[in-house]
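Missing here is one protein chain; the remaining ones are kept as they sit in the complex.
Each chain gets a letter, A and B, in the order it is written, and its residues are counted from 1.
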Amino acid sequence: MSGQYDFLVIGDDEASLCAAAAAARAGASTAHLRINQRKKQSGAATTPAIPNFVWRRLELQDYDLTLEPASARVTLFKDGDPVITYAKPRETSAALEETGIDDHFVWSDFIEETNGLAANGYLASTLFNAGKDSGKGIAKMLTDPVALERTARLFGPSADLLNDYFTDERLKAHVSAHALGLAGASDREAGSAAALSEFFDEDSWRARTPKDATNLMTVLEIACQDAGVKSYAGKITEIANDGAKQIGVSIGAEDKIRTSYIFFATPEAAAAAGALQGDGRPGLNNTAHASITVRFKLSNRIEPPAGDDKAIFQIIDDLEDVRDARDAAVRGKLHERAPVEFEYTPNGEIVARTAYFPAAFFEDGAWRGWTGQDRQAAAAIIKNRIASRLPDFASQIRRAETEVMTPNTRESFFEGCDRVIVQWRRHNAISAAVKLIDEVMARSE
Amino acid sequence: MNKPADMPEDEEGATVAGRIEGGIDAIVIGDGVDGLAAATYLGKAGLHTILVGAGKEPGGRIAVREIAPGVEGVDGEHLVGLLDPEVIAELDLYRHGLEYAARRLDTTYFFDAYDALRFDGDLSQAANIALDDDEERDALEAFMAELLELSAFLRPAFRPAVYASGDTQKMLGKTLAGASSETASLIRRYLIASAGDVLSARFADGPLKTLLYSEVAFRSASAPNESLSFMPFLRRLSGEAAGLQGAVAYPAGGAIAVVTALRRAAQGAKVDVRASAPVKSILIEGDRVAGVMLEDGGQLRAPIVVAATDASSAFLKMIGPANIDIELQRVLTTQRPEIATARLHFVLKGVAQDETTRANMKRRLFYAPPVEDVTAAFLDARAGRVPEKLIVEAVFPGALDDKLLLDRRQLMSVMAHPVPFDATPDDARREAIKNAALASIEMFATGLSERVETVDLRLPGDEAAAVGANAGAYAAKPDILRQWAIAAATAASGGINGFYFCGPEAQIGSGMSCSAARSAARAALRAYRKGHV
Partner (left out) sequence: MIFPGEDIFADAPRPTPLFAAVASASEANLWTSINGWTAARVYSSVSEEYETAKNSAALADLGPLTRYAVRGADSADFLGRLTTAPAAGLHVGESARGLMLNEQGFVIDLAEVSRLSEDLFVITTPTAHGRRIKLAARGMNVDADDISGQVAALGVFGPQASGVLAAAGLKSVNETMAASGVLRGVETAARPIQFGALPGVELIFPKDEALTIWERIMRRGVGAPIGLDAMEVLRLESGAPRPGVDFIPADRVSKAGGNNKGRLPEELGLAHLAPLDHGWFNGRRGLRERTGKPERRLISLSIDDEVSMPGAAVFQNGAPVGRITSCAWSPARKRVVAFADIAASSFGKDYEISVPAPKEGRVAARVLETAESALAKAYSGEKGYSAGAATDFRR
């Protein structure tokens, strides 16, 4: 098969499908490519929320789709009470006040500031997306002290921002664990503040499809079809970038297509395809981390220790876990006390994941890839972490499925290709990917 | 001049408690190189300028000290690479005695796993490096050419902007806005990217990648595996020494020679330099500066005050939070320094006999640990642990400058990076840093430890204590965006009319530069001539 497209969206997640459908609906000829043929099950029970404008754009009201927002974000510490925050700042600050956390006074201001930082859209696009006037963009940033200060804060370590606001160590640990967990980042690392601000974007609050409702991926696939997105599957075998307006992409043995842009809706999709090779994306060292998901099927339901089964849970002993685990990953080591996030699926399973494991292991002065033993060791760490918080957990496990996603550092078809666009936000990937599609379309007109 | 009419003209010399001294055009606080340079600019322009310094001798953190009986070393810096050529020219520093004992210093790189490599002091000569792999050499040559060109283009961005005046800002805006889209996209990429990403895209694993990784990370607080960590290298390459871009030089007599030349220049400009005169507060009246109050209770009144001390002393202590915008205070207080460079002196017994060693001693010696170890060193230092291996830059003053030659002993001047920042390090921490530095030096100079007679360690806390400054100002420089942001915020001087700031925070990059002093002094002179102060 061959074809000519404006966009080739590569990725197996919700954000990629949304981006493809949105591009097609906006009139761009669009193809979608699945590389991994992953199971039609999302890696987690929840996904980033679908903001209203995307809902309208894809006319999702015409599909049988229900989404319910996660109830809360809960951190289960080793000792002491859990910290719980909610979608609404006011609800959170009331809850914090109740648990005796003094910082509740500044919670709303904190959300306000992180939102304000994220709203500096032009800064982000100045720094991350090529454009005709990007020299002017950089000049503008450097010559405006206020903009510069915001940019520095946005791309600095999140710890600076958190320490500036809060005194309560548990609250800081809670925020760091939830905001940085998806990237496996440390609060001391440059760029982690951007992850933090993105986490508090109102489009970042996660949602799930309730039990017996149609799976979101399934709905989005149909939405893509209806929008006229051409679907491909297979491995990329060659990319021909001959300097023309379009690049040639060969998929598997048969398909050869030409496209104006290759679009990745999430950094994970880009990492999986090897498009982050040697590319400096903000802060978070995307190629240093593997992301592991373990799906536990249980014989009996286990009650969550706090919140309810619609909450998203993080397990850490304290903030040091976040730093140490990330440092260990950078050094190519597994860390026993890695932060683990888990959720209940609508049918009572527990899905746990962490991005705090290394992309590759450094042993005896050399790097090596994941082995079966490593997978087992990683799964065991995750299991033990959950067992330390859910008393009967270990005895109730019927089956555990482990999936390891490592960034692709072998193939680098994309090197030097300026028509590859990567959307780098994780928490609000759906919203950001559709906005970026619009931006690219507006720019290329 | 707004000298109160009823104030008696003071005699030269120290102030007395309660005494008010007027008739002064400008006061410069801080006697480091920036303070000296700023004062000289003002004095040269005919302003009656007083420089008040906290220390006994001008120079700030650059000072001569006895390391061991009969052995003197220079604290602070040892090489010159960022000193603003325009300052040298405008203040006639060569005429005032600045000369280089060694210009265009070659570098010998040492590795764990590879043979030592020699780099020409002229980085554009990258092609001459003896490498087995032609492809690598071509890649290096292209890379260095690209970096030198780009860093020269970015030079205005590395000069501290005086936002109050708007001129520098406009110029910078114009330069950058005029960048071609290729240049702009390179700048953008090098700005965000981590050193690791940039280098991996250009070089295979090997000595070149290893040495560049360490060079980029050296003296920076940005971990080379994290974003925003590459740009500081461009800042370094934008500097020049003895007329050669990206090169380093050794001044005759050591770094103190810069201070000496500046002192002479200040003298020539009739600057009234007052030592041991710590400032208690900066006087603000309305929205303008009125002078300074000294610790001894005396007052100096002048319409221009230039602060060349660290920003938190100047803004939060001397001016005080009740006179500073909340936003500026926040910029100065949010960031916590974590990484520092250790300054060491080793006094060695005996002299090197073999020819290779003697040749190397005339160069800049640089130990580049394996990439993984450098990354790990930053993780350790940030977590407050002393890393096992440190990046080391070493020079032998006696080999570079005959006058500094010792009898049957040798002085090795070292900078080791990264170590954890600690304002008040205890003895155990000091010992650990000395050992780590020595162990790293052992990696390329086997057996050197046995020749060590004295190890002398200076950390930011020591340097700060010597001049009564805040130690954080002498920690390694944070990421480039933060450096720019702090420089912009401090250079705006809190909007106080007649007040100018050119302390370490106003400078982009580490090392002696005096660019900030030049910007501040020029802004002050412009305002003075227009009658704004």
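Everything below uses one rule, namely that a residue touches a chain if its C-beta (ideal position, glycine included) is under 8 Å from a C-beta of that chain, and two chains touch if they have at least 3 such contacts.
Since the model is a prediction, treat every value here as computed from it, not as a measurement.
The chain that is not drawn here is touched, among residues B:Asp115, B:Glu146 or B:Glu327, by B:Glu327. For the options A:Phe77, A:Phe110, A:Phe313 or A:Phe414, the residue in contact with the chain missing from this view is A:Phe110. Looking at B:Pro460, B:Pro478 or B:Gly494, the residue that reaches the missing chain in the full complex is B:Gly494. Only one residue in the set A:Arg56, A:Arg90 or A:Arg398 touches the chain that does not appear here, and it is A:Arg90. Take chain A: the residues that touch the chain left off the picture are 88, 90, 94, 105-106, 108-110, 112-113, 115-116, 119-120, 146, 165.
Residues of chain B that touch the chain left out of view are 284, 286-287, 316, 320-323, 325-330, 333, 494-496.
Operating definition for what follows: only the chains that are shown with their structure count from here on.
One simple way to say how far apart two chains are is to compare their mean CA positions; for chain A and chain B this gives 40 Å. Only residues 157, 161, 163, 169-170, 172-181, 183-185, 187-189, 191-194, 196-198, 200-201, 222-223, 225-230, 327, 330-331, 333-336, 338, 370, 372, 375-376, 379, 382-383, 478-479, 481-482, 484-486, 488-489, 492 of chain B touch chain A when the two sit together in their complex. Residues 126-128, 130, 132, 134-140, 142-143, 145, 148-149, 151-153, 155-156, 160-161, 163-164, 188-191, 277-285, 288, 323-324, 327, 330-332, 362, 365, 415, 418 of chain A are the ones that touch chain B when the two sit in their complex.
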